[in-house]
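I'd like to ask some things about the structure below.
Apart from one protein chain that is not included, each protein chain of the complex appears where it belongs.
For clarity, chains are labelled A, B and C in written order, and residue numbers in each chain start from 1.
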Amino acid sequence: MKSRLGIALIGMGRMGLIHLKNCMMSPRTDVKWVIRNNIVEAEKYLMNYNLPIKYTSPDRYTDVLNDPSVDAVIIASSTDTHEDFINRSLQAGKHIFCEKPITSNIDTTKQCYDLAEKFDKHLFCAFHRRFDPSLKILKDKLDRKVLGDPRLVKISSHDVTAPPIDYYRNNKGGILTDSTIHDLDLVRWLINSNPASINISETSFNPEVAKYDSELVLVTIKFKNGAMCVIDNGRQATFGYDQRTEVLCDKGVLKVRNKSANLFTMSTSDKSTVSGIDLCFTQRYAQAYQNELEHFLDVLQGKCRLEVNKEDILEVYKLIEAGRRSIDLKTPVNLNTD
Amino acid sequence: MKSRLGIALIGMGRMGLIHLKNCMMSPRTDVKWVIRNNIVEAEKYLMNYNLPIKYTSPDRYTDVLNDPSVDAVIIASSTDTHEDFINRSLQAGKHIFCEKPITSNIDTTKQCYDLAEKFDKHLFCAFHRRFDPSLKILKDKLDRKVLGDPRLVKISSHDVTAPPIDYYRNNKGGILTDSTIHDLDLVRWLINSNPASINISETSFNPEVAKYDSELVLVTIKFKNGAMCVIDNGRQATFGYDQRTEVLCDKGVLKVRNKSANLFTMSTSDKSTVSGIDLCFTQRYAQAYQNELEHFLDVLQGKCRLEVNKEDILEVYKLIEAGRRSIDLKTPVNLNTD
Amino acid sequence: MKSRLGIALIGMGRMGLIHLKNCMMSPRTDVKWVIRNNIVEAEKYLMNYNLPIKYTSPDRYTDVLNDPSVDAVIIASSTDTHEDFINRSLQAGKHIFCEKPITSNIDTTKQCYDLAEKFDKHLFCAFHRRFDPSLKILKDKLDRKVLGDPRLVKISSHDVTAPPIDYYRNNKGGILTDSTIHDLDLVRWLINSNPASINISETSFNPEVAKYDSELVLVTIKFKNGAMCVIDNGRQATFGYDQRTEVLCDKGVLKVRNKSANLFTMSTSDKSTVSGIDLCFTQRYAQAYQNELEHFLDVLQGKCRLEVNKEDILEVYKLIEAGRRSIDLKTPVNLNTD
Partner (left out) sequence: MKSRLGIALIGMGRMGLIHLKNCMMSPRTDVKWVIRNNIVEAEKYLMNYNLPIKYTSPDRYTDVLNDPSVDAVIIASSTDTHEDFINRSLQAGKHIFCEKPITSNIDTTKQCYDLAEKFDKHLFCAFHRRFDPSLKILKDKLDRKVLGDPRLVKISSHDVTAPPIDYYRNNKGGILTDSTIHDLDLVRWLINSNPASINISETSFNPEVAKYDSELVLVTIKFKNGAMCVIDNGRQATFGYDQRTEVLCDKGVLKVRNKSANLFTMSTSDKSTVSGIDLCFTQRYAQAYQNELEHFLDVLQGKCRLEVNKEDILEVYKLIEAGRRSIDLKTPVNLNTD
């Protein structure tokens, strides 16, 4: 594979721009195209940064697919557009870096992976947490059994600001596909075992939200290897982007704590005031977003195997479906994974 | 009531000695008797510390009850002896400070409280966490709604060293009565609401223990006021006496963190090593044990009302019984509290 | 030596009461007498705690010295009384535990130690920081050269509340004998080397204080082994009892941090508020005061050698005198220690 890979970027929202900047900073990529509905904004952005990149709208995506200098596509557009972009890109022989979720249900997701296999192209679901330096250290300690076997994984994961009501109304997957999916992938990855059962309790503090979705879920999982997991995942933490992981093992505990927004402290006789934690995922996971891109480039250049694979994604989907049943039936649900 | 209260102390195990020392340091108490099975050891201890205190064995407890200088009894003997000591002491007109649990089941516990009401004496169940300075600050912020309403209470509570197998074999109440009872009382106190449902998942990593008891429980509670609670409570944390409480509210989060064993840090280029957390409840809750004694003395001297009352204890027992059913049925259980 | 040592305690101020309580909690001591100017208060205190201890006033100290059950004297009275109590007690064959400073100048201090040698009794200057568990760990790492040789010792040491103006007017030793003496002993003990030179800059923010004493001193010391030391020592930190020690070594850094007053934290989107640090030396060094008593008892029972000895005290005094010259001359002063 070439030392510099031609990239087409679909979507210029928050995640799209993060990937664009990371591509600009990487000597291994050469962004050829950006695809955006609002091409006036796309043009303006590229001029502002003096970037020698072509732009077009999604309806002219064929032009991008026909460009032989494009080796891979980064998909950061809305979830409902993923399936079509994935299928067409694979058929045109492009590798794919795709924001989660691949698609909004397990069947179409499986079809995408089957197609990737058929065309022998990589389909990478960008579960960024796996590429966070702190979580990678934790994973490494677990794999090397530095503190023995894991007994209990605790994940706290809360967004700062709840989306507007309209968002819930139109959002099919709900909090499980939006957010809990990251926690479920994280614990599977850490534990290296499949779940035996899952129980989810949920609530909404805003009665309007309760009509469509949950604002807070408490997930309890029993793994086949005997470990347990508890996740508290919510739409709104107000005190910051809460992202903590903790693994109690036979011989101690491994943790990844929250990130402070800055390094300032003020102390008086009655209290010390320190900065709060980061309010935004773009700050907390800045390094993870760079690393996941570099991982994808490594895979394309044959330096390593893809870390987030088809089986991972399908298992997480099964877990989400079992979780949905658990919410509906108000009881734990067993998983028939072998 | 007198400015110095005559005290009889039953039991000279770890908790008994803590209470004895706290009495020695309090100018409001005058310890008159200690009651211990091994009276040779009792005599030796009193001589060692040069304490002008009488001692006797449980079978001569009537002598203590007949001593009019004894105003109150502190019961720190094994749980199976509580009921008898409570009943006889109340009938002899003594107030009672009793280690948890009052008795091992809800019916006899209720009878004890009924008797206390009949004889108009105080029966204090020493839930020490309510008297911990840090938890009291947290409770005060919640009561004054400094950060709005509580949404999620998270309690982590783990002992350091698991008891020997024999302990489990002969222990009727199991982890719920031994340990989770503290967490359940704590969350009820903090939230000021009664539970609507409880779900408990449990496991044991040691198959021998699994025959008799759980080593780890994950408790999920929904409260009537909409708040949720998740507790992870275990027999063995190995990294220290893990005692953390966290309350996510509308406008932020309140926390009580673990206590470091000391203030030393060593840093090299790759890591900083700080002291672990306290390994023992006697260190972590030293101030709470002093404060609960002072509270009991305040109540006896008419300065305030008893903070842990009959209703609290009976509600916690109902919650434990529902939790046991949840474990047996492997499903959430609703509570019919009104 | 006996397993329980008879103690006479002189002074019932803050430090006196700390020592009294620690004696009560130690099975190796038997407090026989307390000596206090205000004997009405002394009697009241002993009755309050139900303590079987005799009391008297300083003018009847001969009665105490004539009591053969008294093995050792704890001197916690005002500095100007130390010399007389020490001399008479040594002549009566009693060992001595004395609050710092032994006396207010080097000559009389030396005479006290000479007398102790003559009568073969122990004279212990209670430099409590040497017995603080965290500082002891730091000292142990230094002695074992875990991070190589020390290069720079940094000590921050600030009281919380400045004394009233009258205090400065009548206080001969000033901040150096009151407070910096602890820091100077600490660094000598840690470094295991004698100073080659000392420089002290000082200031007072209150012009009234400036007439008599310094409110803040910055001490720079070069040691013969090449290590350096910087101390900032002040009368008033307002944010708490600031007591930090840090040693930069060849291979890393060793630290003792401040102690938090409690374990509570409150976080909102813009900040986290944690408890301030302890406001009082009685809290910060509670364990050190217990340990220094136990050390003294160990020495008396022949279990170990006295850790704070004559040479230590005289060297610290030389350093204070050189420091005074440095303040007067506004220049560094060399020390002729061999």
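Descriptive notes on the structure:
Following the convention adopted for this analysis, contacts are C-beta pairs under 8 Å (C-beta built on N, C-alpha and C of every residue); 3 or more make two chains touch, one makes a residue touch a chain.
Here the structure is a predicted model, which means the values were calculated and not measured.
Interface note: of B:5, B:35, B:254 or B:277, the residue touching the hidden chain in the full complex is B:277.
Here one chain is not drawn; of C:6, C:195 or C:252, the residue touching it is C:252. Note that of C:54, C:136 or C:222, the residue touching the chain absent from this view is C:222. Touching the missing chain, out of B:239, B:281 or B:296, is residue B:239. Those residues of chain C that touch the chain absent from the view are 151-152, 154, 156, 158, 199, 201, 203, 205, 216, 218, 220, 222, 226, 228, 230, 232, 234, 237-239, 242, 248-253, 330-332. Touching residues on chain A toward the chain that is not drawn are 4, 21, 24-25, 27, 30, 48-50, 52, 133-134, 137-138, 141, 146-147, 251-259, 262-269, 275. One chain of the complex is left out; on chain B, the residues touching it are 160, 238-240, 267-277, 279.
Operating definition for what follows: only the chains that are shown with their structure count from here on.
As for how the two copies chain B and chain C face one another, over half of their interface residue numbers coincide.
Summarising the inter-chain layout, the chain whose CA centre lies farthest from the centre of chain B is A. Averaging C-alpha coordinates per chain places the centre of chain A 43 Å away from that of chain B.
Mean C-alpha positions place chain A and chain C at a centre distance of 57 Å.
Once the centre of each chain is set as its mean CA position, chain B and chain C turn out to be 38 Å apart. Along chain C, residues 267-269, 275 each make contact with two or more other chains.
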